[in-house]
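What you see is the complex with one protein chain gone and the rest in place.
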């Protein structure tokens, strides 16, 4: 029987901004969460939708859990690559994993995982629209 | 005849956050605009309203013009003071001036000025609610 | 025998800045890591030293692991309280836990934990100066 699952990987590349450094002369640790968001935005766009469209349907995906392990530091002007995979999709939540690397050297900088919950305009947990849910489930790695 | 004008000065104090530094080991220059916003939020609160309340009335004050002169650098853990005065208030716009100092040494760090326009939910210029306008006009320095 | 241990709790309070919100009309999730840093900076200051002083000795404490659970959202102008405790101190690393609350309602917003490693100017793991280590060990909750 054919497997109709199509694991999808988000992948974005960009240079470190000066504003992202701190006086330790490396990227400030909170910024990696912003980069994770860029990765999952890209993954969602590859699924044929966009996170902006999801919000226009009255649904927001809010981060409810995040964890990061920092292996090595990114520096100003480094070219960064974020690879994002979907590891779990339920009716009300979805979990992504991220590998953040130096795109030139391949060195792994950060591994991270976030879980997001589907909420409505009042901040209440709600089931995702079925089309979105199906498209996320099919993309689970 | 008595002058019923009551010039109001906003004044906030806080310590520089590590996240606000960059690899030059000083505060990244864009952050002073955030501090200006803290100053005018405080000034508006001293007028007896709050910027959050203004937005709940469907009005936003959007920055349309900003200028900053940088005299000296703020560093991590410095105690900062922002003094804000209202220098002009019209039906659809309002202009604030800011002096940002090191609160311990009194050294002047940045002088700035921003003009904000009153817009509605669709981003169109609109007159401010009359009560807000009157309270701003009375507070002009 | 008397216990000379003196568990220390950092505690900082501040208002949410407009810049910290996102278009979901709540605080952007990465900003809580910045608030955690403010909490541990305060705890270290209560120990009689300052993180700026530690860096002047050529030692940096770099975050190597972070985890956050988001319980409820902070909003613009909310008064926030961050309580920080030291839960582990070793020769080369130290672990902090954080409770971030709405200071007016007492509602718990985020619980977090970060581990930091002691590194030198070249980014190599090194033992902390013995005085700093002793002061951290005595403060473990």
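First chain written, first letter: the chains are A, B and C, and each begins at residue 1.
In this text, contacts are C-beta pairs under 8 Å (C-beta built on N, C-alpha and C of every residue); 3 or more make two chains touch, one makes a residue touch a chain.
Everything numeric in this text was worked out from a predicted model, so none of it was measured.
Novice: For a quick check of understanding: of C:22, C:55 or C:137, which residue touches the chain that isn't displayed?
Specialist: Answering carefully, the residue with contact to the hidden chain is C:22.
Novice: Check each of C:14, C:51, C:76 or C:98 against the chain that is not shown and name the one that touches it.
Specialist: Of all options in C:14, C:51, C:76 or C:98, contact with the hidden chain holds for C:76.
Novice: Please identify which residue in A:19, A:47, A:79 or A:103 touches the non-displayed chain.
Specialist: A:19
Novice: Can you say which of B:34, B:87, B:107 or B:127 touches the chain missing from this structure?
Specialist: Here the residue in touch with the unshown chain is B:34.
Novice: On chain A, what residues meet the omitted chain?
Specialist: Residues touching the hidden chain, for chain A, are 14-15, 17-19, 34, 37-38, 41, 50-52, 75-77.
Novice: What is the set of chain C residues that contact the non-displayed chain in the whole complex?
Specialist: 18-19, 21-26, 28, 30, 76
Novice: Please output the residues of chain B touching the missing chain, sorted low to high.
Specialist: Touch with the absent chain occurs at residues 23-24, 26, 29-31, 33-34, 55, 60, 62-70, 73, 123.
Going forward, only the chains that are shown with their structure count from here on.
Novice: Taking the mean of all protein CA atoms as the centre, name the chain whose own CA mean is closest to it.
Specialist: C
Novice: Could you please state the distance in Å, as a whole number, between where the Cα atoms of chain A are centred and where those of chain C are centred?
Specialist: Roughly 25 Å separates the two chain centres.
Novice: When the C-alpha atoms of chain B and chain C are each averaged to a single point, how far apart are the two points in Å?
Specialist: Centres of chain B and chain C (C-alpha means) sit 29 Å apart.
Novice: Give the residues of chain A touching no fewer than two other chains, as numbers and ranges.
Specialist: Within chain A, residues 23-24, 26, 30 contact more than one other chain.
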